[in-house]
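Below you'll find the structure, written out as structure tokens, and then a few comments.
Just one protein chain is left out here, and the rest sit where they should.
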Amino acid sequence: VTEERPLREGDEVADEGLGRLLALADGVFAIALTLLVIEIALPEGTSDARLGAALVALGPRYFAYVLSFAVIARFWIAHHRVFRYIRGYDDTLIWLNFLLLMLVAFLPFPTSVLGAHGNTPTGAAFYGAVLVSTSAASGAPLWYAAGRGRLLRPDVDRRLVRQSRISSLASTVYFTVTLPVALLAPYVAMGLWLLWFPMVRVLMTRLTRRG
Amino acid sequence: VTEERPLREGDEVADEGLGRLLALADGVFAIALTLLVIEIALPEGTSDARLGAALVALGPRYFAYVLSFAVIARFWIAHHRVFRYIRGYDDTLIWLNFLLLMLVAFLPFPTSVLGAHGNTPTGAAFYGAVLVSTSAASGAPLWYAAGRGRLLRPDVDRRLVRQSRISSLASTVYFTVTLPVALLAPYVAMGLWLLWFPMVRVLMTRLTRRG
Amino acid sequence: VTEERPLREGDEVADEGLGRLLALADGVFAIALTLLVIEIALPEGTSDARLGAALVALGPRYFAYVLSFAVIARFWIAHHRVFRYIRGYDDTLIWLNFLLLMLVAFLPFPTSVLGAHGNTPTGAAFYGAVLVSTSAASGAPLWYAAGRGRLLRPDVDRRLVRQSRISSLASTVYFTVTLPVALLAPYVAMGLWLLWFPMVRVLMTRLTRRG
Partner (left out) sequence: VTEERPLREGDEVADEGLGRLLALADGVFAIALTLLVIEIALPEGTSDARLGAALVALGPRYFAYVLSFAVIARFWIAHHRVFRYIRGYDDTLIWLNFLLLMLVAFLPFPTSVLGAHGNTPTGAAFYGAVLVSTSAASGAPLWYAAGRGRLLRPDVDRRLVRQSRISSLASTVYFTVTLPVALLAPYVAMGLWLLWFPMVRVLMTRLTRRG
């Protein structure tokens, strides 16, 4: 698995594949997805009579739940794709992967901020800033593996790699652009974040078509 | 793994099976099951003397815990069965799977509502509405894979597929019927939800017998 | 994998092993282990000056944490061993497995009760009652698989199966005996629960020696 690059000191040989690294990553993604619901709770002491109104009042929290669930799902899909191009790992790749997981596992907190204060510039910008960081960290493993790390599978289709790199770069730029929008018009920023999902899809299709 | 359908642009080739997709799904199911217990807690400041009474007063929460645990287990069993019929995945299947996981991961919240306000029409109907949605989402991957997605294994027994599709459709209709019941008589609806488990079993047996 | 028994209607053929069943079980065990720590928290508003005293006052909660962690670990070891004797599964085995997982996932709650009210007969007996139930449920899959279910591997050493069955039965009886003790002397019951770990070990060794 390491034909292309001489082993450096301190490296962990990927002699049994990336199995446990991916198992740990899948675990963190799954738990981050599932912990999002913890932020949704009725106010303490909600009476039976006020239940309906209280459930309706949680609207912004449902929105934040759905948005963050889809965001984490999207980053998982990207992680899934990227690690199919990679043939092994070294210390740097492991830590880049942990950096991404640290931001993914952090997302339940900005989600709760967005659910409680999404109408404020501060709340929306805080969420947006975490999106920018997570998006950048999501792209880092492939940039490293395709670049200095030389950890790509020899048989991988270079166009697919290029497509993934452009897509992650474009997402990071896109989220960065939404930051000033969030400060001026929080709800517009939320709309732009939702728009990200179809846009990634269109971008990927275009890139595939052009080869 | 993709003999039956030409690969579309944007598809992820299932060249290494559905392994990570199922690992992520199993993680979300396992965490949703285990998070249910978080809703069970003694009221703050319960004294030693009042402990027995406080444990008994949690009765509705134990019921909600057992019901939701069994519900999630049942959806996991269906997921387990359905994905044994499927030979690969595309973007649509991935997102249908995430839609199901989003509803499964949401269940701890309606469970806590049922545990605290199950005696009210609003509380019971809210829980029932999430059951309807989850049941519909549980059936979606197979409907898609067997239909437009053409993602079934070529060697799969079509009677088993038909049986699973009918079963998921019947469950969704059944839960929809319990919704007005929940609004009129919450406790009757809870009884009907418990009845669902033996009914699915009988239905599956009948369908198998008829072939 | 199903040479010994004709397939019944409604069965799920174990054609791809028990993989996902065990993955789900491992997930629930891992999360139950890790959720135990949530019950350990400083009282709200603990001042810097009172921190030392507050950390010491959590003593009973540390004890409950360690006890429950070891208890869940022990049940996982038993689960691990039992499922190595089993060659497939049917609906009954799946639901017996979920019954065990439901009790394992419930353990964080009695643990918090023990941590907060372990000095009371009610608190200790509640914890003990959950131990009895979990122990009985832990033994059920093997009793079923070795009996009516006829799901044992054909090549399994019957002495090992007998040893596991006796061990799980003995544990259930032992925990049942501790119940009245918990009602009279909670701290003695806690000591007996700790004694369980070396006793299981001695019992297993004796049973192995006798063959």
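For reference, chains read A, B and C in written order, and residue numbers begin at 1 within each chain.
We adopt the following convention: a residue touches a chain if its C-beta (ideal position, glycine included) is under 8 Å from a C-beta of that chain, and two chains touch if they have at least 3 such contacts.
Since this is a predicted model, take the numbers as computed values, not measurements.
The missing chain, though absent from the display, is touched by one residue of C:23, C:114, C:145 or C:190; that residue is C:23. Interface note: of C:33, C:105, C:146 or C:181, the residue touching the hidden chain in the full complex is C:33. If you put the missing chain back, the residues of chain C touching it would be 22-23, 26-27, 29-31, 33-38, 40-42, 46, 48, 51-52, 55, 65-66, 69-70, 73, 76-77, 80-81, 84, 201, 204-205, 208-209.
The chain not shown here touches chain A at positions 9-10, 12, 15-16, 20-21, 23-24, 26-28, 30-32, 35, 38, 91, 94-95, 98, 101-102, 105-106, 108-109, 112-113, 116-117, 119-120, 122-123, 126.
What we mean here is this: only the chains that are shown with their structure count from here on.
The residues of chain C that reach two or more other chains are 31, listed in rising order.
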